[in-house]
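The complex appears here without one of its protein chains, the remainder shown in place.
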Amino acid sequence: MARRHFEIRTQPGFGLVALFTFAILYLPIAVLVVYAFNASESVTVWGGFSVKWFAEAWNNSAVQDAAWRSLVIAVFAAVIATFAATMAAIATTRTAPYPGQGFQYAFINQPLMVPEIVTAVALLIVFSRLKVWTGYSGLGWLILAHTAFCIPFAYLPIRARLEGMDLTLERAAADLYATPWQAFRRVTLPLLRPGIIAGFMLAFVISLDDVVITEFVKSGGQDTLPTYMLGQIRRTVTPEVNAIATAFLALSIILVTGFFLINRRKT
Amino acid sequence: MTLKLKAALAAMSIFAFAGSAAAEGELNIYNWGDYTSPELIKKFEDTYKVKVTITDYDSNDTALAKVRAGGHGFDIVVPSANYVPIWVKEGLLLEARPDQMENFKNVDERWVDVPWDPGRHYTVPWQWGLTGIGVNKKVYSGDANTSAIFLDPPAELVGKINVAPEMNDVLFATIKYFGGEWCTDDKELLKKVRDKLVEAKPKWLAMDYSVTEKLPAGDYSAVYYWNGAIMRSRLANPDIAIGYPKEGFPFFMDSIAILKDAKNTENAKLFMNFIMEPENAALISAFAKYANGIKGSEQFMPAEMKDAPELVIPAEFQGAGEFLTTCAPEVSELYTRIWTDVNK
Partner (left out) sequence: MASAAEIASQARRTEVRDRWLLSAPALLIIFVAAIGPLFVMLAYSFMVKGDYGDVKFGQYSLDGWFSVFLQRDIFDDTLTFADAHLSIFWRSIKLSFLTTVSTLLLGFPTAYFIATRPRHTREIWVFLVTIPFWTNLLIRTFAMQQVIRNEGIVNSLLRWVGVIDEPLQIMHTDWAILFGMVYVYLPLMVLPLYASMEKLDFRLVEAGYDLYAGRLQVLRRIIIPLVSPGIIAGSILVFIPSLGAYVIPRVLGGGKNMMLGNLIELQFGAGRNWPLGAALSITLMVLVMVALLFYVRNASRSGATHG
């Protein structure tokens, strides 16, 4: 057969749209980073180059605590959510319909269907009672709340990946006398990995982002970066906020890059 | 290694019981965001060897809902004047009797017998201010001392106005504009109020909190907003000037109070007394740029604040200012409906 004179994988214009998408994604971030180095007190008027806002943020213990707390909550919530979501995704896909399957699907996606403010008020009412009864008012409540709304975000991409992932390979593994665990560990999991990574990242980012639910569930001394910043909206936003964001950005990039490198070496 | 250590510490902090953390020498303040001077806190911590934790809120209602629900762990809260009676009525505040404290003599007489806390049995003034007009003189040079600036805007300001997204402040000014009393339930007057707001809103650019950025930069040419922010705008751009609506404008005062279920009542009382010291009250104002209610604090304030036109109200307009009070529930419901109609 004659060689096709075009690459079958490309679709005309798609690369251009992708480029445009990346430009959209990065333009605001670029502005944000540039203004973190602004010498003036404004996030809109350029007043020369300076790193003073980094120093200011570094010396602001409230900011440091809040940033660290956001990170801790996001890590715990995203890890737990990804575990639970992976298990649930495996349970609810690739099978003949079984009783309760639709129910489970709806149940798991339920946090997506409720505006945050509703969950927030509902959680305030219930958790504050529980806090009084148990005498425990630590970060656990925030992590629990975050885990719940992170689960569907982790679940959907993992499920999307699983659906239509054919069973042949796993059957082959079973035919070769692999135990179900071996088949899962050696066959299913590696195939599932992109879905799990996407799910984890979504969950992590969603947790890091949350303002409304955190605002209502937090106890004394539990401000996260977003709730700390929400409190600042009324007054004014200084480049200190940009500096914090830039530092956070750099830190996450380093962390995730490290994660990728380690991961790659392994495979 | 350090990362592991930090993770372990974090894990510990999650499982640590808050009860055990409420040891002596702590104070938990629940205040508006960016409203608490770090210098003031540092000084208090050093003087009394107390560890202070500050948590932020962004609206009176959030704070109220949270404290009412219980299990919050706060000692001190800073409600606005029109909310203090609600807090008292709901039994959330401790009758700490600040009027019997050592430094109470420093409180300006004007702020002692206030309607929301007669004789100051519960609260101590934190900061006070007002909602007024700010205009860019380059764009509009006429009279700015009227609510007409945002209710019947002059042609040059149409489409360049920002109004504070605060139901009570906006309704207050509009009711006063038609000669009504705050908390009125006079339907005929309220109909005029609603129709005026519905008519005026398309002429506004925004209802936003970002005034200190956008007023000096020229995105807005006029605002109905808090005086502290207008002052900050003027410091950034000398063309900005304040106006006091002669028809009537609302004052606000946020006061600190101790919660009934506070764990660190004694430290909270110490803090109450501490901020009535003029030098300390001045720190509060220097940070957030609003006036406090403590006599003699002016001499410790930054020079730019001493006779700022935004803080010293001209005698002719002093009578036009009035405190927002708590309206009856039926009236609030009416006001919410009007507000929803305006914002649909």
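Which chain is which? They are A and B, in the order written, and residues in each are numbered from 1.
Everything below uses one rule, namely that a residue touches a chain if its C-beta (ideal position, glycine included) is under 8 Å from a C-beta of that chain, and two chains touch if they have at least 3 such contacts.
Remember, it's a predicted structure, so these values are computed and weren't measured experimentally.
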Where does the absent chain make contact, in terms of the chains shown? A, B
Tell me which residue among B:Thr36, B:Thr62 or B:Ser297 touches the hidden chain in the full complex. B:Thr62
Can you tell me which of A:Gln104, A:Thr134 or A:Thr179 touches the chain that was removed from the display? A:Gln104
Candidates A:Ala122, A:Ala172 or A:Leu189 - the one touching the absent chain: A:Ala122
Give me the chain A residues in contact with the hidden chain, please. 4, 8-15, 17-18, 20-22, 24-29, 31-32, 35, 43-44, 70, 80-81, 83-85, 87-88, 90-92, 95, 98-101, 104-119, 121-123, 125-127, 144-145, 147-149, 151, 153, 155-161, 163-165, 194-195, 197-198, 201-202, 205, 208-209, 211-212, 225-226, 229-230, 233, 237, 241-242, 245, 248-249, 252-253, 256-257, 260, 264
So that we can see where the missing chain sits, which residues of chain B does it touch? 59-62, 64-65, 68, 86, 89-90, 159, 162, 165-168, 187, 190-191, 194, 201, 204-208, 210, 214, 217-219, 329, 332-334, 336-341, 343-344
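To be clear about the criterion, only the chains that are shown with their structure count from here on.
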Which of the residues in chain B come into contact with chain A in the complex? 10, 13-19, 28, 30, 32-35, 38, 53-58, 62, 65-66, 69-74, 209-210, 212-214, 217, 229, 232, 236, 288
Interface with chain B, chain A side, in the complex: residues 41-45, 60, 62, 68, 72, 76, 121, 124-125, 127-132, 135-140, 143, 215-216, 218-223, 227-228, 230-237
